[in-house]
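With one protein chain removed, the remaining protein chains of the complex are shown where they sit.
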Amino acid sequence: MNLLLINPNISTSVTALIEAEARRAALESTRFNVQTAPAGVAYIETPAESVIAAYETFRILADHHGQYDGAIVAAFGDPGVSQAKELLDVPVIGLTEAALANAFLLGGRFAIVGISERIGRWYEETVAHLGMGARFIGYHGLGEAFRDVGTVGRDARDILLDMCRRCAAAGADSIILGGAPLAGLARDIADQVPVPLVDGVGSAVRMAESMVRAGYPPRRSGALAVPPEKPYRNLPPGLSALIGRRTE
Amino acid sequence: MNLLLINPNISTSVTALIEAEARRAALESTRFNVQTAPAGVAYIETPAESVIAAYETFRILADHHGQYDGAIVAAFGDPGVSQAKELLDVPVIGLTEAALANAFLLGGRFAIVGISERIGRWYEETVAHLGMGARFIGYHGLGEAFRDVGTVGRDARDILLDMCRRCAAAGADSIILGGAPLAGLARDIADQVPVPLVDGVGSAVRMAESMVRAGYPPRRSGALAVPPEKPYRNLPPGLSALIGRRTE
Amino acid sequence: MNLLLINPNISTSVTALIEAEARRAALESTRFNVQTAPAGVAYIETPAESVIAAYETFRILADHHGQYDGAIVAAFGDPGVSQAKELLDVPVIGLTEAALANAFLLGGRFAIVGISERIGRWYEETVAHLGMGARFIGYHGLGEAFRDVGTVGRDARDILLDMCRRCAAAGADSIILGGAPLAGLARDIADQVPVPLVDGVGSAVRMAESMVRAGYPPRRSGALAVPPEKPYRNLPPGLSALIGRRTE
Amino acid sequence: MNLLLINPNISTSVTALIEAEARRAALESTRFNVQTAPAGVAYIETPAESVIAAYETFRILADHHGQYDGAIVAAFGDPGVSQAKELLDVPVIGLTEAALANAFLLGGRFAIVGISERIGRWYEETVAHLGMGARFIGYHGLGEAFRDVGTVGRDARDILLDMCRRCAAAGADSIILGGAPLAGLARDIADQVPVPLVDGVGSAVRMAESMVRAGYPPRRSGALAVPPEKPYRNLPPGLSALIGRRTE
Amino acid sequence: MNLLLINPNISTSVTALIEAEARRAALESTRFNVQTAPAGVAYIETPAESVIAAYETFRILADHHGQYDGAIVAAFGDPGVSQAKELLDVPVIGLTEAALANAFLLGGRFAIVGISERIGRWYEETVAHLGMGARFIGYHGLGEAFRDVGTVGRDARDILLDMCRRCAAAGADSIILGGAPLAGLARDIADQVPVPLVDGVGSAVRMAESMVRAGYPPRRSGALAVPPEKPYRNLPPGLSALIGRRTE
Partner (left out) sequence: MNLLLINPNISTSVTALIEAEARRAALESTRFNVQTAPAGVAYIETPAESVIAAYETFRILADHHGQYDGAIVAAFGDPGVSQAKELLDVPVIGLTEAALANAFLLGGRFAIVGISERIGRWYEETVAHLGMGARFIGYHGLGEAFRDVGTVGRDARDILLDMCRRCAAAGADSIILGGAPLAGLARDIADQVPVPLVDGVGSAVRMAESMVRAGYPPRRSGALAVPPEKPYRNLPPGLSALIGRRTE
């Protein structure tokens, strides 16, 4: 199958991390088209920044429309993901929702570890909006600013490992390593933490593959069917085509 | 005070309704700068369409930055509103949150009446995300497609009135008329419905005036402080200035 | 407009604080009739004490019935407020609900700071009963008994300021200064706390003005309409008139 | 043991129903002091009316202080009950909380049937405030006004029976007959309804006996300990003694 | 009345504690048939272990079917209790649900103290599944492994007392001593803790007596009626009779 793998931010160093982990996690027959957002910020840390990333995600999904069997939006917080499900007949999977589904199947309660304190509120809201708050016991983020979003996982490895251990001590039954910049860290430190570590990218790839294999038909009713047609103006060309298509 | 009044959609006929109701509701000393989105759809009916409207809202807020004491985003569903609070030192108020605050102060439980069935899910999610779900007893929307978003409030007046009466019979203690296209309808039918009708635009104007009068200083901590500075690329000029400004 | 401003407790020193802050916050054209409860306790600290204050609030509202366009019950915890909405055709606003509406529009999460640890449970229950628990991150109260409820805001100013700072550090996006005895403190310390401070009295005045300006008609159905007429006995005269009036 | 049995309303015909059912449900050794409120309304139908009933409940509890091992407030909605727990060292039990504890132990979900539609909202709020909302599937009340609160249970027996059957068909695993005026009805119609019927008065008597037998010592900390001492003025004599007593 | 008192674990030393406390709490006329599970573990610490205990509970209830007016399952966590309510026409009461009903009637918020940290999660889930989570402020368990489940209450008495005091300091209005091995401890330390201590066994006895006295008829509809008849195979004889009986 063909998966469109989107980094909705501008950091190509993070795209490289995402792609490497995606290929490790995928079935042999899965092929990826990897895209980095041409506009936006280095990484999304707040809902305000995710407004921009959601828009860029829409543009990339629209520009490649028809060329993929499923899409992965490789940013925690899932910018544009729940909304894009309306516009596309193929699965669109976000890192957060995939990691949450994984933690859900592992059972018990989960914590999330991420790259900054500020980013935590956005993650917490995402978990709540997705309806998975009942099993979530808290977010822990790096207290210090980091230098390079492409190497923060390696640079702060020991601090992140320590945070994971503290989550386990506080009762987490699994820990999600949140944020694309931490892709791959789970494999590195798994044997030093007493509960399973969930990698967002790996989860998203396996879950996207599962959803594509299930072969669900397009939605023709409900809140995720194509929106009713209506006048539009001055949208980017690909997006016009997607927003403007008719429901039959 | 100067209020920036944004219609985040492209329908100038709806802008006219918004502006008229805003002027009726405002204090004598309040002045409005009224803006209609140059790009987007005719009206927002789903979360996918709100991704576009949120982006356009950001652009308008950024382009006029420094010229207003407060801003009103005059679309129900509040596209970009909670996120824009991060970027601006002045109050940004959405129609939904203002109407909810009003219904909250009226007391008891509220219902929402709007222009289409499909739009209801977006409104329901907005209420839930804002944390006001405990008092919400349900949404009722027009079952038939309408011809003109600028006149739907007048064209479907009798059906909307009947829907309001049924909400009251079902136990609503107040009813929010949801969506900018219904601006002004509350005044027209108030005496025919046995519980208060809440107009989104009027509520937003009075609440924005209250917030501006309170004179809150800029936030310097928390989830609504200016996001930490980070690299960005290819953003529209005004937005670059807003996203890129330093926190001191 | 004419607002009835009620201190449902017996402390005239607190009434003075309330009145001063109310006049500062009000529109120029707003006039106040200020009343202190003739019976009750010095300040309400628990639900048991609020039973008495609610009864006294009812008596004052009844004794002045017909002479005000709106009423403010100037005690945090809103004794008798949600219940009085049934009996009166004009807005009755409590300090808690007004401060919550304000914090709601500021966005994000709020904390409450107040004058004693014991009083916190009552505030927490009030927030929960009003349906605003989802955004509330906790109450902090003075640990030591204070000497004078009329000067506690000034006497414990530095401790209260420190508590506000700790709330901000814990993630509050705004902080409500709870309790009429703290009226005015927000203005004094606002520039030393990195998130907005919400004053209950100021919020109540602006919100009451907004509700009166909206001009909602009396409720004729729902849980806040006048209760069905029924036999009564031995009630204070004003209250008899209010409880005994017919719904038409 | 000696139980103070309070009808917080003025209807002596309802007091008679309460007393009869209480004696049927009680252990042989239990003795009752039965009191009817000297002031108030015929029956409580709304939160506004419960403000008055709560105050009268406080007065009766205070006037007989020291003469009972436990007290029952025999009105559904529990006016003054949770608050009176602060003031007294003996168990104070309300009809709602006792019926809920009973339904809780029966298991599954419960419905409530009562004497008017308007009264339902007060009951629903009471269930929610007591934290038992998760098992509650709804309230059903008589649609027509009744002539006599002392005979409504007999007069509307067939309609109430039919409402109980419909609750069972809707999935109720037990049904609470709400309101003191329905005391005794459960015994009359139990064999015609396929799930257990919970009588508030009978439940309250058995639960009060259980709590008195348990012999809990007075609370010396927490939200239900005696409130901190403070100045008071113009309270009824008994209440002054209760409010004014020292915590040691 | 005759009560079947089941220890669903294999520890006869715990059975002795249960029986002693049950007899102290019971009415004079109550008689007990006390049974210890012939198979299982020494005490239930996790949901996995409760699967086995629930099965053994079913076997004991089935083997003595028809010989008791009510049954008590004397293990915290209530293994098999909510499910057994379906199969029996007499009350089946668990230690947790009885203690929760007691704490509910005491009012305010409760904490739970128990014999191990691991067991806490099972208790927390039980409270949540029973729908009483809104009043629960937390579990505290012994941090060290204990030697003998039959004497842990005495051996760790001082640590448990200290844990109770800390719960009170943290705002608990009552404290449940969770787990049959702590039966009787509440009487021992009640005067050294400033809030009521709830004993599970005592609560269960008094609540079971109350439910038997209420005389509820068998359920003939709802989720707790006897399950529809269906083929079965290889069940223990008593259980076959219970599962296989017809609903009439």
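Observations, loosely collected:
Order as written gives the chain letters A, B, C, D and E; numbering starts at 1 within each chain.
Everything below uses one rule, namely that a contact is a pair of C-beta atoms (placed from the backbone, for glycine too) under 8 Å apart; a residue touches a chain by one contact, two chains touch by 3 or more.
Keep in mind that what you see is a predicted model, and the values were worked out from it rather than measured.
Annotation: of A:T30, A:N102 or A:T126, A:N102 touches the absent chain (contact as defined above). Note that of E:I72, E:L87, E:V113 or E:A214, the residue touching the chain absent from this view is E:L87. In the full complex, chain E contacts the hidden chain through residues 10, 38-43, 45-52, 54-55, 58, 80, 82-84, 86-87, 116, 118, 121-122, 125, 129, 145, 223, 227-228, 230-235, 239, 243. The missing chain lies against chain A, touching residues 25, 27, 82, 85, 91, 93, 97-98, 100-102, 104-109, 130-135, 168-169, 171-173, 190-191, 194-196, 202-203, 206-207, 209-211, 213-214, 216-217, 219-225.
In this section, only the chains that are shown with their structure count from here on.
Over half of the residue-numbered contact pairs of B-C are shared by just one pair in D-E, C-D or A-B, which is D-E. Chain A and chain E have Cα centroids separated by 44 Å. Counting partners per residue, chain C has 82, 108, 121, 171, 223 as the residues that reach two or more other chains.
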